[in-house]
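In this view, the complex is presented without one of its protein chains, the others remaining in place.
Chain lettering (A, B and C) follows the sequence in which the chains are written, and residue indices restart at 1 in each chain.
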Amino acid sequence: MIVIMKHDASEQNVNDIMARLTELGLRGHRSQGEERTIIGVVGIKPGFPELRDKLEMMSGVEDVIPVTKPYKLSNRDFHPFSSTVKVGGVTIGGNEVVVMAGPCAVETEKQLIDTALFVHSAGASILRGGAFKPSTSPYSFRGLGKEGLIFLARAREETGMPVVTEVLSPEDVDLVAEYADILQVGARNMQNFPLLDAVGKINKPVMLKRGLSATVQEWLLAADYILDQGNSQLILCERGIRTFETATRNTMDISSIPLIHKLSHLPVIADPSHGSGKWYLVTPLALASVAAGADGVMIEVHPDPDNALKDGPQSLTFENFALLMKKMDPVINIMGRKLAHQAANK
Amino acid sequence: MIVIMKHDASEQNVNDIMARLTELGLRGHRSQGEERTIIGVVGIKPGFPELRDKLEMMSGVEDVIPVTKPYKLSNRDFHPFSSTVKVGGVTIGGNEVVVMAGPCAVETEKQLIDTALFVHSAGASILRGGAFKPSTSPYSFRGLGKEGLIFLARAREETGMPVVTEVLSPEDVDLVAEYADILQVGARNMQNFPLLDAVGKINKPVMLKRGLSATVQEWLLAADYILDQGNSQLILCERGIRTFETATRNTMDISSIPLIHKLSHLPVIADPSHGSGKWYLVTPLALASVAAGADGVMIEVHPDPDNALKDGPQSLTFENFALLMKKMDPVINIMGRKLAHQAANK
Amino acid sequence: MIVIMKHDASEQNVNDIMARLTELGLRGHRSQGEERTIIGVVGIKPGFPELRDKLEMMSGVEDVIPVTKPYKLSNRDFHPFSSTVKVGGVTIGGNEVVVMAGPCAVETEKQLIDTALFVHSAGASILRGGAFKPSTSPYSFRGLGKEGLIFLARAREETGMPVVTEVLSPEDVDLVAEYADILQVGARNMQNFPLLDAVGKINKPVMLKRGLSATVQEWLLAADYILDQGNSQLILCERGIRTFETATRNTMDISSIPLIHKLSHLPVIADPSHGSGKWYLVTPLALASVAAGADGVMIEVHPDPDNALKDGPQSLTFENFALLMKKMDPVINIMGRKLAHQAANK
Partner (left out) sequence: MIVIMKHDASEQNVNDIMARLTELGLRGHRSQGEERTIIGVVGIKPGFPELRDKLEMMSGVEDVIPVTKPYKLSNRDFHPFSSTVKVGGVTIGGNEVVVMAGPCAVETEKQLIDTALFVHSAGASILRGGAFKPSTSPYSFRGLGKEGLIFLARAREETGMPVVTEVLSPEDVDLVAEYADILQVGARNMQNFPLLDAVGKINKPVMLKRGLSATVQEWLLAADYILDQGNSQLILCERGIRTFETATRNTMDISSIPLIHKLSHLPVIADPSHGSGKWYLVTPLALASVAAGADGVMIEVHPDPDNALKDGPQSLTFENFALLMKKMDPVINIMGRKLAHQAANK
């Protein structure tokens, strides 16, 4: 941490900072510039999370700048090799690119199983489907709840595909973990800290979506919450951020994919369905995500998007999903990787 | 709801829409323009929340535009008189302007009671203080929990001031409600729907902060969640939104205050401490909020901001808080209102 | 400037930086932490604007952090007393609060003079009106051009009020300066550097609006462009920034008003008409701006907003403008200031 003094800070101000640092068991390296003094702080342990605020308040201080990144367990600096997460026969984060597909919301057993069979046959290796649905309006469909979980389990039996589904509340973690293979923490809950703690305590893979207005740093700090509770089976998912642009529902931040790979060892999946909110943008953004290095994509598919209970406009028909898979496969190969499905079926 | 057809939509496309509407028990009014056809949909009941998505997916449709606002219970159209919330001797939302003040986090009994006594003597009528603290980093102080609630209750005994404090999880609602007079739902939890449901079921006032990247419409829909569960003792709180600007921690959206008063009957409080993140901006923004019509302000005050465990840089010293109150009182009067404290002490 | 080395930077990396600094005539202060090395750079002259980029590219460097603010001439650190700008009998930036009012666009001589007479009688002291209008669409009204300037000059003769109007292009600066008392650089041109240079060379007051997505720092750098050409008669104007919120046309960033007063010596005006885009928000935001310390407000007024050629929805009627002035006057007085008009008429 570096303390930058004001250009008119007094000698006393500087001495006060040095004394405070000593008091806290730290050391200060003083650097006298022509315009101002700078103090490098040495000896900080993780036990001083509020140090910055403390120093920033002292007289004569212009600014306090952290030198180390605040996230630790998700930081590639301390964990140089990429992590992988195994679920069913699929490995996420290695050489394979995984496709998660299925309806936004589980509506009926038939809708789910039809979709599951189709996406599996087209190359998906993980089934997605929401049983507990976050909904901006209290008057909208909020999911089938436990019944939806049961349908997901049946679809898994039918297809062999592991299942990813969202959990909304710490109270539901055990229930969802009973049925799901991957528990999803949604964008609106990225900073629901009791939920992060709860999924950090289970022994199942978790997929943490980026918050609508979360910086990459905040996202990795949220990842640290889960890792810090002992659960290292963690996958990140970019799903678009909120910007001023209204032509798309969100702005898919594809740059976060290579950025996460640089900053963190965790695998990262792309969700172009939520990332754009427009079915006609899903395929180009899925291809772009894979070209940018994504470890997988998550795609909403519905047998009849016109009649979907949730997010029809961003769902692909079976036909369009098959087309996407056909276009994506050669891009995966060009990137030197393989579609996970083939490996999963070996 | 209005369906706008594409300029090259066929007669068949239009007939399909009309047929679908009939099928759903609705009626369509067709309006033939020179460039395209427009269909007004009549007869929509709250039971069709996904209608927009359904129609948007049909062939020949360019766009579907909702005509009515999606929030209902918080909408002033259906509730023209301003709501008030009574807590202790204070009425929020009427002619009085209420000041909520106290430390960001409860740290020790002494810190809290000293602050409570001071802010009360300076004109505050509600005590704020966090026992359960959301924190971006898992390595930061997360609050004293139940012990903090006990300290808040003691501070209430000492000063007579009602207490507002945050609840982070549905599981904690009963516990927090046992001690607090107002339960705060924080910005990060504005779309934590199970939590909204839970605080909607209690018989205590709730203060709902605006999410970091929530539109005013989403904020009112979140309010509808709480109202829909039967709890009408609801207060809104503007606390700044996330923008590209980095000179302030958030951008305090003061325009939301008169906008909420126009769109909704609910009272709205301003939080310039979180809204700016800089103590030296708190006073001008508090004055501005009152001049814009805020029903109250919430201010962070700490006996020793240099040593605060949370958010020192945005906390006022006792001296600065007293100065703020001195400057704010005439602005409140000029607006034709009164500081709530005086009324509370009658 | 501070260079933060990577945690695994080699001794050679550090030596290379130190050598480069020497080569550039600078000195480095090395500070050895437990995790990494930090180098404070001493002796930087304004002649090294690209130093940061240069150092950031070197091997072993994690980050380079500027210590001094990049704006100089607008910086209060080097000019502690507030600047004032005199125009006609009005002083902007001193104890008075100035009201600039008039139509968005000059449409006819009658429209302008009627409006000018009314706003003057209601307490405005500067007349606004656009002759050259920036317009998002090429198919919209783009202003009367020179004819509009002539009408503005006539309105000045009729009322005695100085005139502020926008200039869009370096080529038009001389023409506009012939007629106007204050030249406005609009939000879309805040980083039109040839235009900034051109208005920096004239001997007339300039009002520089904040760009739609400009940080406060970028705004002050744009101010430096004008000041650097020798024109010190500079006024800033906050007019709202672009955010995700769509309920208002822009988000009025009222916190920028006290922030500019802290960081800069320049006067700052608030434009709640563009800042909100909704006539019913103009009055509360004008009051809020004055309460936050604005040196003036700029208000759009139109005799018949229903038939305005530009921005009707954000224009006040005569009646509403008179009401605003009536409400604003006591707020100005409470802030210890006076409405400029009274002084102007002495």
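Quick note on the criterion: a contact is a pair of C-beta atoms (placed from the backbone, for glycine too) under 8 Å apart; a residue touches a chain by one contact, two chains touch by 3 or more.
These numbers come from a predicted model, not from an experiment.
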item: Option from A:T251, A:N307 or A:N320 whose C-beta touches the chain left out; value: A:T251
item: Options A:T84, A:S289 or A:S315, residue touching the unrepresented chain; value: A:S289
item: Given A:S82, A:T215 or A:T317, the one touching the chain that is not displayed; value: A:T215
item: Residues from chain C at the interface with the omitted partner, ascending; value: 46, 49-50, 53-54, 56-58, 70-72, 134-142, 168-172, 188-189, 191-196, 212-213, 218, 221, 224-225, 228, 242, 305-313
item: Absent-chain interface as seen on chain A, which is shown; value: 213, 215-217, 241, 243-248, 251-255, 257-259, 262, 275-276, 278, 280-281, 284-285, 287-293, 330-331, 334
item: In chain B, positions touching the absent partner; value: 2, 4, 7, 29, 31-36, 38, 40-43, 62-63, 65, 67-68, 77, 213, 242-244, 246
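Assume only the chains that are shown with their structure count from here on.
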item: Centre distance in Å when chain A and chain C are each reduced to the mean of their C-alpha atoms; value: 39
item: Mean-CA-position distance for chain C and chain B (Å); value: 31
item: Approximate Å spacing (C-alpha centroids) for the pair chain A, chain B; value: 27
item: Chain B: positions in contact with at least two other chains; value: 213
